[in-house]
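Apart from one protein chain that is not included, each protein chain of the complex appears where it belongs.
The block that comes next holds chain A.
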Amino acid sequence: MQMGFYFDQTRCTGCNACRVACKDWNDVPEGPEAWMQVKYLEQGETPDVFVAYMIQTCFHCESPICAEACPAGAITKRPEDGIVLVDRNACLGKEECGAKCLKACPYDAPQFGPEPGAKMGKCVFCTDRLVQGKMPSCVEACYTRALDFGPLDELQKKYGQAVEAPNFKYSKRTKPSVIMNPKNPK
């Protein structure tokens, strides 16, 4: 089984509740490290403007290139649900290896705090919530219900096969576990 996210770009208002809820549940400190971020896209000219938001998080890829890149073997993919996790004790710290995981990841998912020797942190799919039968914190937080989660095959059944969307490029190399409802310019 592979866990994945669903993102309905047509519903996202860029509010950042997901970002803050993720920081809250996972106790991510103030500063640039954010396991869930919201990217902004603007195109066109007044009054025919196109604005779309896109989530930026770890998509728990089928072939996690981050894991291959890590010289310490700190990143592993759980066989039972495909969730990609980092062992922060094994992580060498951003200067030591030059943040190889971040460089390899097509989605800038691996995050580091500003302090020297910062260990990599990224979306853990709120595994502690999943075992309690709860939604991931970001999904629970989204007031427009733009986010959903679940086994990828179930998401496909529910929402279809779309994996491309404005401001998102599906990596055939890593195969991110995400289904999109893209918002396209009129």
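We adopt the following convention: contacts are C-beta pairs under 8 Å (C-beta built on N, C-alpha and C of every residue); 3 or more make two chains touch, one makes a residue touch a chain; residues count from 1.
Going forward, contacts and distances are computed from a predicted model.
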Record-based protein name (UniProt) of the chain missing from this complex, from "Anaerobic dimethyl sulfoxide reductase subunit A", "sn-glycerol-3-phosphate ABC transporter ATP-binding protein UgpC", "FtsX-like permease family protein" or "L-lactate dehydrogenase complex protein LldF": "Anaerobic dimethyl sulfoxide reductase subunit A"
Candidates A:Lys103, A:Arg145, A:Lys158 or A:Arg173 - the one touching the absent chain: A:Arg145
Residue of A:Val20, A:Ala72, A:Leu130 or A:Ala162 in touch with the missing chain, whole complex considered: A:Val20
Residue in contact with the excluded chain [from A:Glu68, A:Asp128 or A:Asp153]: A:Asp128
Interface residues of chain A (partner: the chain not displayed): 10-17, 19-21, 23-25, 27, 30-32, 34, 42, 44-47, 49, 51-52, 128, 132, 135, 137, 140-145, 186
